[in-house]
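What follows is a single structure, written as structure tokens, with notes after it.
Missing here is one protein chain; the remaining ones are kept as they sit in the complex.
For clarity, chains are labelled A, B and C in written order, and residue numbers in each chain start from 1.
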Amino acid sequence: MGMVGGGKDAFIGAIHRIAANMDGLIELCCGALSINPEIAKASGKELFLPEDRTYLTYDEMITKESKMPADKRIDFITIVTPNFAHFGPAMMALENGFNVVVEKPMTFTLDEAKQLKKKVEETGLQLCLTHTYSGYPMVKQARAMIKEGALGKVRKIYVEYKQGWLSKLSEREGNAQAAWRTDPKKSGKAGAMGDIGTHAAHLAEYISGLKITKLCADLNIVVEGRHLDDDGSVLLKFENNVSGVLSATQIAAGEENNLKIKIYGEKGGIEWMQQEPNTLIVKWLEKPTEILRAGGNYANVLSSFALKNCRTPGGHPEGYLEAFGNIYHNFAQTLLAKLEGKEPTKEMLDFPGAEDGVRGMAFIENVVASGQSKEKWTEFII
Amino acid sequence: MGMVGGGKDAFIGAIHRIAANMDGLIELCCGALSINPEIAKASGKELFLPEDRTYLTYDEMITKESKMPADKRIDFITIVTPNFAHFGPAMMALENGFNVVVEKPMTFTLDEAKQLKKKVEETGLQLCLTHTYSGYPMVKQARAMIKEGALGKVRKIYVEYKQGWLSKLSEREGNAQAAWRTDPKKSGKAGAMGDIGTHAAHLAEYISGLKITKLCADLNIVVEGRHLDDDGSVLLKFENNVSGVLSATQIAAGEENNLKIKIYGEKGGIEWMQQEPNTLIVKWLEKPTEILRAGGNYANVLSSFALKNCRTPGGHPEGYLEAFGNIYHNFAQTLLAKLEGKEPTKEMLDFPGAEDGVRGMAFIENVVASGQSKEKWTEFII
Amino acid sequence: MGMVGGGKDAFIGAIHRIAANMDGLIELCCGALSINPEIAKASGKELFLPEDRTYLTYDEMITKESKMPADKRIDFITIVTPNFAHFGPAMMALENGFNVVVEKPMTFTLDEAKQLKKKVEETGLQLCLTHTYSGYPMVKQARAMIKEGALGKVRKIYVEYKQGWLSKLSEREGNAQAAWRTDPKKSGKAGAMGDIGTHAAHLAEYISGLKITKLCADLNIVVEGRHLDDDGSVLLKFENNVSGVLSATQIAAGEENNLKIKIYGEKGGIEWMQQEPNTLIVKWLEKPTEILRAGGNYANVLSSFALKNCRTPGGHPEGYLEAFGNIYHNFAQTLLAKLEGKEPTKEMLDFPGAEDGVRGMAFIENVVASGQSKEKWTEFII
Partner (left out) sequence: MGMVGGGKDAFIGAIHRIAANMDGLIELCCGALSINPEIAKASGKELFLPEDRTYLTYDEMITKESKMPADKRIDFITIVTPNFAHFGPAMMALENGFNVVVEKPMTFTLDEAKQLKKKVEETGLQLCLTHTYSGYPMVKQARAMIKEGALGKVRKIYVEYKQGWLSKLSEREGNAQAAWRTDPKKSGKAGAMGDIGTHAAHLAEYISGLKITKLCADLNIVVEGRHLDDDGSVLLKFENNVSGVLSATQIAAGEENNLKIKIYGEKGGIEWMQQEPNTLIVKWLEKPTEILRAGGNYANVLSSFALKNCRTPGGHPEGYLEAFGNIYHNFAQTLLAKLEGKEPTKEMLDFPGAEDGVRGMAFIENVVASGQSKEKWTEFII
């Protein structure tokens, strides 16, 4: 693995390294860790990278690594820069034969996303999009149950993502995370809807197996002086005329990272909360609520998709880093299978990809357009 | 107290009797308990009513009771019939000098509601509307905290009310409750939005102290063959440009009576769930979350409005019937104070009234209109 | 109903009145409400008792009431005085043909308890002991499930009762409740073990259906200056060689009324918490945990014993007062059935009685003896 971005002054890079590292299949071999050469070098040293593989630009990294012998060359490149700087390294990596892991949202614009997707299809390479929350085993369990029809026909989807960390104008108080995420030039057209709304939308589509078809958005800038939405709620229509509601806010003072989803079908409903991720609540119309729990020992209860993503027996809580690790693990196993000429299993292939990336960018564009429209329902256009 | 409706075949009448009875201030003295004379008589007997005060119609009851001497005559009439039969007895009671308790929604149409409100104002009598959930002490605590500015300026309101009991077409399977509540001739213009949406809207306005000003509704009939909405979500604007979301559904299979509200201000947020009503979660932007608990012994923590509505010390759970009882208790104390020529305290007067009834009916009319409109935002018109 | 004790300055009397009153079967007709004549009279007036049935002593009340005609005379006497003043009125009531409701612990000494029990058996009258917590529907559900063998053979019982209200020497700071409950002359041999330990022991025996046979107690006076135990833990053996642990403390600062019980059998376990009483958690060895909920609409899930003690559908929380009301309701229905010459059903008879009162007093004596013993295990002697 080579990393673009993620120097010592960044947040998500460290998370990616722990996640990639977790299951012993992936090693960080090189990096272009910062646009600041000082930081790039210092970060490389801190991460025990050899000096000659501590690059100053992604261009240099991709160019030099692509010339290395196959047994030394990295297999993929992870891109953890701010949104506006995803497309360049991702496209160049694909063009040079490297698989790619990229933070969400996949790109800065929908058009870039479509180009990447096209390139992925042309090259046959793998692109992995780190929609972390779909890496949790109980999310996969919910998806599997709905797919198998356990709840009957899906009827209603509620998803909410509440944070409070942008309750003040922190972007003016030296908070680097806040600064780029609320800056239209770095973040893109949307603020909260891009940063966390895309996670919520992806989760809803991933678990329900249904795609958004129409939407009606109310986007707000609550904190005066901010340049992008920090709060919003969206009425949704999904395929099969299923309705839903998505809320995403970063001004819910006192909330941490409160992502919840509830999906109801004819026979029952599921409820999952990211802050207690090892539990899946399954409510039934005509029998008692059941509490399903993550754990590698629940082979008689959990689907193969959930089980594959548990490392420990029930009662040994796994969390955010493990969910992140699952995405890397599945991606790495897919690459390994392909290297060995084998067909990856459908459990291995269960990580978000370019198609999810395009839908995420389309969500941003559509939700912003709807927010500005006087019309009630607008079509979800890609 | 005299009761209209609430015979042995009814549901909510029994609840009203327990609630009224709870604190020893109110006695059931007469009733017109059913339009079916057999049931009316049998119910009167079962409730130990004297035969001569077991009436067959509300007309008869009001006429005869109004002629009784002051020390025997009832002080108020409780109306627990289906929605379409609220206005008649309520208006007649007021016209004959009786105070009134009436189930929500107050009337069948907004116009009736306005007439009742006008009559209340003219007569100076009390009308109490049983929006039960505002009777819980921790709801009152939340309202008091927001009023005092503990959370800073309110920024966002989420309220949801999820039930699952109409997941099937139960109105065709002999469920009497389902039958009248889904029948436009008995229930009114709205189904779920009238039955439970009005509770949610009232709770949001009651706790936040802010009135709804605009709305954008998505109403659905999910169960095929039904004649009124059984599901809906509404984007809201409140005074002060506060935005919100209200969801009400009766097809969330596996849900019981899951009413939740979350309100966020600049400094923190409150969270209350009807199914665990003795707890108020208070989240803070810059300090740990606090768990406030109901209990008559928490004089140093709770507001006078909350304390007055607790009967027991902390840890002795009070529930739905006690919340209902609080409404009756406050109403009865208001009547007593007036009988004794005293000014009721503001804590006594803390029960929903005719103004809330008008707003509830307006909510129904507005939400139905918005649901049918292609326009995004419609004004909340009374 | 006539009441002994429970004047305006008391706590539990008001609770008994709400509970007795709840279901419309019981009316307070007379009382000897205080040993202070002023308070007795004022309390009677406040409760709308006729002056001639507002007595100054229980002796006067029982004597006069027993001479009244059958259709006016009370059916039973409720005793809500401090522990040392239970036996006198209870015995006199039974001797004069009145049924009795008495607060726990039943008496001041084990010997008194045995006498009462004997008198109950001789007279055929009903004695009801208000172990409130056994009145909760989900407690009855747990008992029914264990009785039916749903958990297999019971293996382990944990019961804990934690309060914090005696964390300070409140008995010296004008707290009347604290004063008598920590006074050996009014409370008896035990403090916390008598006040709340007896509830815990009763609950364990009631739900499990197993009787305590041996015990090993550690009793402590934690707050300096106190005269009775305010904290204790007891290792237990029950019938069938089942082991258990009981903890009762009143110095757990920050706890309200935290009574919890967990019982495990071969196939699964139950968990119930008084502070969330409408939920029964059922854990299974080989399938997901189930959440059983109180509610009159769960006829397909709950036992007849649980269902009979629900007034509302699921999701309308019932609490402490309703549990208390269930005890009175069942007791009243038993009396009514007998008055009508019918056999009370086993669901009606499901309230604690004289036998439970004797076991409670024996628990106090045994646990105090064990606490003082250097021997590990002592037999539970009656």
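The criterion applied here is as follows: a contact is a pair of C-beta atoms (placed from the backbone, for glycine too) under 8 Å apart; a residue touches a chain by one contact, two chains touch by 3 or more.
Everything numeric here is computed off the predicted structure, so don't read it as measured data.
*Asks:* For the chain that's not shown, point to the residue among C:Asn36, C:Thr57, C:Ser167 or C:Thr213 touching it.
*Replies:* C:Ser167
*Asks:* Quick one: say which of C:Gly269, C:Gly296 or C:Gly325 touches the chain that got left out.
*Replies:* Candidates C:Gly269, C:Gly296 or C:Gly325; residue touching the omitted chain: C:Gly269.
*Asks:* I'm checking contacts with the chain that's been left out. Which of C:Glu38, C:Glu51 or C:Glu375 qualifies?
*Replies:* C:Glu375
*Asks:* Could you pull out which residues of chain B are in touch with the chain that's been left out?
*Replies:* 282, 286-293, 300-301
*Asks:* For chain A, which residues lie in contact with the unshown chain of the complex?
*Replies:* Residues 14-15, 17-18, 21-24, 47-48, 163, 165, 255-258, 274-278, 293, 295, 297, 311-322 of chain A touch the chain absent from view.
*Asks:* Footprint of the hidden chain on chain C, which residues?
*Replies:* The missing chain touches chain C at positions 151, 155-156, 158, 160, 164, 167-168, 216, 218, 220, 222, 231, 233, 235, 243, 245, 247, 249, 251-255, 262, 264-269, 282-285, 289, 373-377.
Heads up, the rule we're going with is that only the chains that are shown with their structure count from here on.
*Asks:* Could you find the chain whose CA centre sits the greatest distance from that of chain C?
*Replies:* The most remote chain is A.
*Asks:* At the interface of chain B with chain C, does the proportion of residue numbers present on both copies reach over half, so same, or stay under half, so different?
*Replies:* same
*Asks:* Any idea how many Å lie between the Cα centroids of chain A and chain C?
*Replies:* So the centre of chain A lies 55 Å away from the centre of chain C.
*Asks:* Using mean C-alpha positions as chain centres, tell me how far chain A is from chain B in Å, no decimals.
*Replies:* 43
*Asks:* Report the inter-centroid distance (CA atoms only) between chain B and chain C in whole Å.
*Replies:* 34
*Asks:* Can you list the residues of chain A that touch 2 or more other chains?
*Replies:* In chain A, the residues touching two or more other chains are 282, 289.
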